[in-house]
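Left out: one protein chain. Kept in place: all the others.
Let's look at chain A:
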């Protein structure tokens, strides 16, 4: 087998071996040869196939032949020949075997066959011969194989000769024949060692072989004739295509057909697709709509329905009903009294029920906490009473309690974990009102109660202090601190507010005692105040830096109010001062300084307070003090707060006092400063009060020394100062504006930071030091600068000297614009042009709105959309001018609108 394959792969040589082998079989008898010849003769005209394909085919054939059974040998042979014939004549040496046309008549296959199968005796000999031949063939083939190249050369040579002489191959074949040497097989033939003929296709048992044994039997000749006929007439039958291919072809055909069929819908679909609006069921009559109408149409269909119907509509039943209905009713009769009684009873019950219901409703609605508390208490009481009375109930109660406790331990529901509690803690407990605080405390208490059992079990030391400490633990550190502060504050406040009643009699009522007590009390108050201040400061540090605590106490508010008042006064003046103030803050004071001053201030103020008795003056001072304080705080804030606001806020909060302070003091001893500061403030305040009064009397009159801004409201002649201000207003307006613009530009496009080196970095030696900044740093800086300049140039107000247009992004307004282009659009312009027209009723005439705003599909409710129906549509027809049956389309858009309006 393997051998064979190898041979086949050898290519052109293969066909020759076949042929040679046949020659050997000739020696046995000519049966095969003659048959082969006849076959070949018929099928010589094959197309020339590429050699690669040919070998492939050959191999296939060979395999089939090897595998196949004896019965299909003939077929196989045919196959073999079929492929062989595809070898062009000149290439195959078989050509030599069959003769030119004259030979054709001469060799009749039947005769040979007859001769060949003449006797059974012959068979053995034949077999022997055959065997020998086969063996020889095998050897020969081996030989052939070895010198395949040579043979190929021979083949070429033959072809050449043929080409030159125009004679058939046979003429030159003789030489070749002589070359064949008969070599016997090495092993005797047996079924274990089959001859080559058996292995090769050629040696296969043919139909003729099979026919031989039944020779002479009845029907033999008939059979033989048929076989012969078949041999003669046989044509190669195409093998049926694989199923998959067949189906594919079928599908293709069907596809072609259905494609053609479907294209007729194309225009229809296209029209529908392109139509801006599709109308469904414009003229569908919805028919009956009432339940009665539908019910009257009812016809019994199922068995059951029919039965029912037959019963209901039975004549007898109807008749009986008509006849006896009244009698039946009579049977139902009850006495009037009974009826009345019954009715009254029902009414009573009903009213009772109703009242009860109303009561429950009312009770259920009660939201009062007190009520519920009392109710719960009652319940508890009842439960406890029950517990005492009934051991079962007690057990139940204990179980419940235990369950609750377990639940609490598991969920920690009351441990400030709820959303509400967390939110409140987040906002700070101090900011809440009393009720909330109480609620929080209550919750914690609840938790403590529920979890206490364990504590008692564990260390048997449950006390209120314990629980409170628990509480403290729960909050975060910050909260605890703030809470502590809060408590302390409250206590001090209490001390402050506590007016000890001076006893009217006894030792304490003695004047010196009273004085002493007063003194002590004052001291205490002072201390308390100090403590309060500290608390507040602490609080300020604990929480974010906020000024709110300042407003918490009443005094602070007063200070703030003052502040505001001064703000309005000094605004005009600040215009020019703004820059100065900025400088002032830029250069000198750091936060700490300010705070230190503040503290000193406070102490100074306190001293004053202590020294001087209570009076209006004192009040002023105190107020001033506090105000100063707040101003400081404000400044603090401002200093901390970066950003554009700074200048404004500075402008607002600067006051006379500041300027004066600066001009007078410079940098002096702080205590002294604080003393000096007060005076102008008090003055200022006085002025303010005066102004307020004047304000109430005559509208915004001028207070001497202070100018009111802008054009005056009243219709009196402007005062001298105002005139002066107006006259000189234009002096540096432009310059200021310029500065403003620069500021804003810097703000919106900040200048790049100057490149700075980390001190000592990269400066190990003096050489590096000399080099200065690395080049990449400089480059980066330059780039940033250039970029900034470019952006500045791109600004809308780059060429407008007198205009600042803010380029700040408004995040809120951003949502009014689309982030990306909506889907089908690819260019921004197109999209923006397509949305340029408003489509609201305010902007369009009544006749156009509906068309502009019509939805994609117009359909009446209740209309069933039928599947699309075929109709002729011209390709280039406008979709509007078309009507469809069932799914009708409006004839004209604008007209459609009118028509619709009419309908409505």
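By definition in this document, a residue touches a chain if its C-beta (ideal position, glycine included) is under 8 Å from a C-beta of that chain, and two chains touch if they have at least 3 such contacts; residues count from 1.
Following the convention adopted for this analysis, contacts and distances are computed from a predicted model.
Hidden chain, UniProt protein name from the list "Probable U3 small nucleolar RNA-associated protein 7", "Transcription factor IBH1", "AP-3 complex subunit delta" or "Carbohydrate-binding-like fold": "Probable U3 small nucleolar RNA-associated protein 7". Within the full complex, the residue among A:274, A:426 or A:872 touching the omitted chain is A:274. Of the candidate positions A:228, A:272, A:397 or A:844, contact with the unshown chain belongs to A:844. Summarising the interface, chain A meets the missing chain with residues 273-274, 276, 564, 567-568, 571-572, 575, 644-645, 647-648, 651-652, 696, 699, 708-711, 713-715, 726, 729-730, 733-734, 736-737, 740-741, 744, 797, 800, 802-806, 808-810, 812-821, 824-826, 828-838, 841-842, 844-845, 847-849, 851-852, 893-894.
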